[in-house]
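Only one structure is covered here, and it is reproduced in the block below.
Note that one protein chain of the assembly has been removed; the remaining protein chains are unaltered in position.
After this line comes chain A, so read on.
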């Protein structure tokens, strides 16, 4: 059960000449177990789609190797890799109906007609496209085309299912329902799926592990919870999480009794030395400058905290987003109740040492998360 489904070993991708062209994917290493759902998460141009296309065989690998189910495939034609893919642009065959499009994916597998019909019917039910099976791609909406394209990929029994932004065009409600069903479908059949997305909610909901990419570099590859609680670096910390993590540059001043962070505008955050473990304190003392990060929902209001001024107070129906001018920047707080704060009103802000993320000011690498070393 825990066999390796996908192994990406030191893969580089250059568009243009190797070493001189655009370096889209840099020294990527990744191992995916059979039955896992992996999300490649990142902004556009981060290399996630290039990675997916290299696995599928539509882009040549500039350096390194890719293995699927124990076979090295990076030199093979797409037809021989035994992977299925749902394309971001749907890419249905225009002359075929939705039903034929999906059945077509099974043609090479030489199943009997009744089995094919059965599979098409069950996947159509799952994706709620039973009523459009007889229609042509040009006559259905983008969301329907996307579901048909997703169905065409999921219907196959491949070693690896590659899904490129599989739900981008769907209405939010349907998206939420389908996420659950698709995850169940994949898990039930023990399929392995690699999903490319820029939507972190989707990544969190579907994936067992998330690979955060930026600038062609894999930033962190871990479970959604670990990525949120223990971001490996400043990029992951600020990219994942909504609203994004608050970050402030700070100088560090430590004695045996106290740890003091000096922020802009003379703001000082003072903590007891005992608030941090020895190891964290040692790591902090070695540095003069760090970057502090704190999630908006970990920021507390307290009368004895540091003063900030309310700039925005928004009630979103289930939570309040407060933005306050703080230490030359903006501090965002999330609270669950409606508040009556006025714009310009001073509030006391307290940053709990247990929820502080500290990053190196130069490399951006995480130093500590709360009490623990990164």
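In this text, a contact is a pair of C-beta atoms (placed from the backbone, for glycine too) under 8 Å apart; a residue touches a chain by one contact, two chains touch by 3 or more; residues count from 1.
Assume contacts and distances are computed from a predicted model.
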"MmoB/DmpM family protein", "ATP-binding cassette domain-containing protein", "Phenylalanine--tRNA ligase beta subunit" or "ABC transporter permease" - which is the UniProt name of the missing chain: "ABC transporter permease"
Of A:21, A:70 or A:95, the one touching the omitted chain in the full complex: A:95
Contact residue for the chain not shown (choose from A:152, A:230, A:295 or A:357): A:152
Of A:79, A:303 or A:316, the one touching the omitted chain in the full complex: A:79
Positions on chain A contacted by the hidden chain, ascending: 56-58, 77-79, 81, 83-85, 87-89, 91-95, 104-105, 107-109, 149, 152, 156
